[in-house]
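All protein chains but one are shown at their positions in the complex.
Moving on to chain A:
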Amino acid sequence: MKRDTGLIRPRDAAPELKRVERRLLLKTGLSLGALTMLTGCNLSDGDEVDRALFAMSRFNDRVQALLFSKTRLAATFPASRITNPFRFNAFYDEDDAPEIDASDWKLEVSGLVDDKTPWTLARLRTMPQENQITRHICVEGWSQIGEWSGVPLHLFLKKIGADTRAKYVGFKCADRYYSSIDMPSALHPQTILALDFIGKPLPTEFGFPMRLRIPTKLGFKNPKYVVSLFVTNDNPGGYWEDQGYNWFSGS
């Protein structure tokens, strides 16, 4: 499933592109994400099934939003339970992980926020840091326990004057990955902009210089190499979400 779908796709991509993409996706099986872009195409039987599954996936988003509790915390573990070695996972090989120069890096902030000043790594380090040892659960079924620390996202959102009545927080990454989460999950106390992994700055393979760590969602909702954060009312989707993984994917 290591497909490169290019840069963050605008929703109004050319129809030709849509069709090519759709064919690619159907080849690998049912894809729900492609349906968001299906307009004016003849629907074959397979597409009808896709549509029903896609509708059920949106229904499951709503059910999960209802089940979600702002105060219920993911289980935490003692340091002795940390998985070693921790596994690298991405839509490309480990050698291709982006190597980011900390002095060049800035976190862009945009959307429904008051203060859009980009953030340096040093400035993020001046914010209160939160530490957690939690289980990282992959959509594939494996899981590992790791330790992350960083800035609680709710404090960061407050600091930049984000409209926390908005629906979504979106993330764009240096490796062209992207994802988004619902605002209640963004405000959860265990959702952090992680800078450290097991007491040291994030290593390249785990998202240096900053990744989202959100133990109330599956692994693919924890984007690495984040370069841009934005607050919006239009669902920004995500790299895997647009290909058919359930968008909410809460734990």
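Methods note: a contact is a pair of C-beta atoms (placed from the backbone, for glycine too) under 8 Å apart; a residue touches a chain by one contact, two chains touch by 3 or more; residues count from 1.
Following the convention adopted for this analysis, contacts and distances are computed from a predicted model.
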Answering from "2'-aminobiphenyl-2,3-diol 1,2-dioxygenase large subunit", "L-arabinose transport system permease protein AraP", "Cytochrome b/b6 domain-containing protein" or "4Fe-4S dicluster domain-containing protein": the UniProt protein name of the missing subunit is "Cytochrome b/b6 domain-containing protein"
Which one touches the absent chain: A:Ala90, A:Leu121 or A:Ile137? A:Ile137
Interface with the undisplayed chain - residues on chain A: 1, 28-33, 52-54, 56-57, 59-60, 64, 67-69, 72-75, 135, 137-143, 215-216, 240, 243-246, 250-251
